[in-house]
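Got a structure for you, written out below as structure tokens; questions coming shortly.
A single protein chain has been removed from this complex, and every other one stays in its place.
Here is chain A:
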Amino acid sequence: MSDSTTSPADQPPGGQPAGGRRRPSAFRLRFQAVSATLASIPITLFGLVLVTFFIGRVVPIDPVLAIVGDRAPQDVVERTRLELGLDQPLYVQFWRYLEHIVSGDLGRSVMTSNPVTQDIARFFPATFELATVAMVIAVVIGVPLGVLAATRQGKWVDQAVRLFCLAGHSLPVFVLGLVSLLLFYARLGWAPGPGRQSIYFEGMVDERTGILTLDAALAGDWGAFQDALAHLAQPAAVLAMFSLAYIARMTRAFMLGELRSEYVTTARAKGLSRRRIIWGHAFRNTAVPLVTVLAMSYAGLLEGAVLTETIFSWPGLGQYLTVSLLNADMNAVLGATLVVGLIYVVLNLLSDLLYRLLDPRVK
């Protein structure tokens, strides 16, 4: 294994293997890097659980109070305290919690009295649906906008995009959401109101995946599908604004960097068309850093957007997490945090893998 200690990052930019040593196979390099990333997952998650757990325990709210309520007789309170193992030292409680997690048991939520895994399975699809559509909107609009701004640097288009990004980035989402509701729902009547579907369709679509648009499509109920899509559009657009602004800004910055490079000058000197230079050469080279930006934006959206979900009555993970937190429902908070952490780690891993595919130097 001595030859495989060279990791991709150690290689000189030219991709030349260090003098005389046999160049390790691409497969082995990739395998090694991936396994290193994989190994970091449990450590990251362990850290996350550790921090969340102890924060949850120092919060000045009695977890027993959250479970049995303010009115329970004292013997019930004491019994519950024993049942929860709260009389044990913290490290013992933590160990027990870890044991449960490893066996796939995230405990029971106090707020909904369901197993936390079941709750997450219910709330996550709604968030997934919203975040994915928002992400699509953000990418489809944000990336071309960034490229456009970069290629017309300093012109009015660039200024307009900058203004738009500034607004998207700095307008609080609750303002944007409410104003959008006021305008498109209340005033113009173009978009339906809050919620995931109209009351006409309430309870009409069988839940299979929990992703309402998909469920309606699977059931072949196109009326319900259109209704769900219409309800999805507005919150997704509002949610997309922030990521869109960020993605456009980053794309512009990456593109500017590339457009200043010598190879672009060379391409220009060779007489390549403007279009080929921009899309075929410069944009291609921004793909690598852009992937990381996109992955992190998506992860950010997937953890649930509390404010957007609240304004649009969207029963997603963000709302679940917040309400659980306010109710000191620690099992739910820990479980949901763990899932969010897992999403981040997995998306990070995926963007790493994609990085390797896109960047010819890594091969």
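As a working rule, contacts are C-beta pairs under 8 Å (C-beta built on N, C-alpha and C of every residue); 3 or more make two chains touch, one makes a residue touch a chain; residues count from 1.
One rule holds in what follows: contacts and distances are computed from a predicted model.
Name of the non-displayed chain as stated in its UniProt record, restricted to "Membrane protein", "ABC transporter substrate-binding protein", "Ion-translocating oxidoreductase complex subunit B" or "Multisubunit sodium/proton antiporter, MrpC subunit": "ABC transporter substrate-binding protein".
Only one of A:Thr44, A:Gln93, A:Thr132 or A:Asn327 touches the absent chain when the whole complex is considered: A:Asn327.
Touch with the chain omitted from the figure is made, among A:Ile41, A:Val157 or A:Ala233, by A:Ala233.
Take chain A: the residues that touch the chain left off the picture are 59-62, 65-66, 68-75, 110-114, 119, 122-123, 137, 141, 164, 167-168, 171, 175-176, 178-196, 198-200, 202-203, 226, 229-230, 233-234, 237-238, 240-241, 244, 310-313, 315, 319-320, 323, 326-328.
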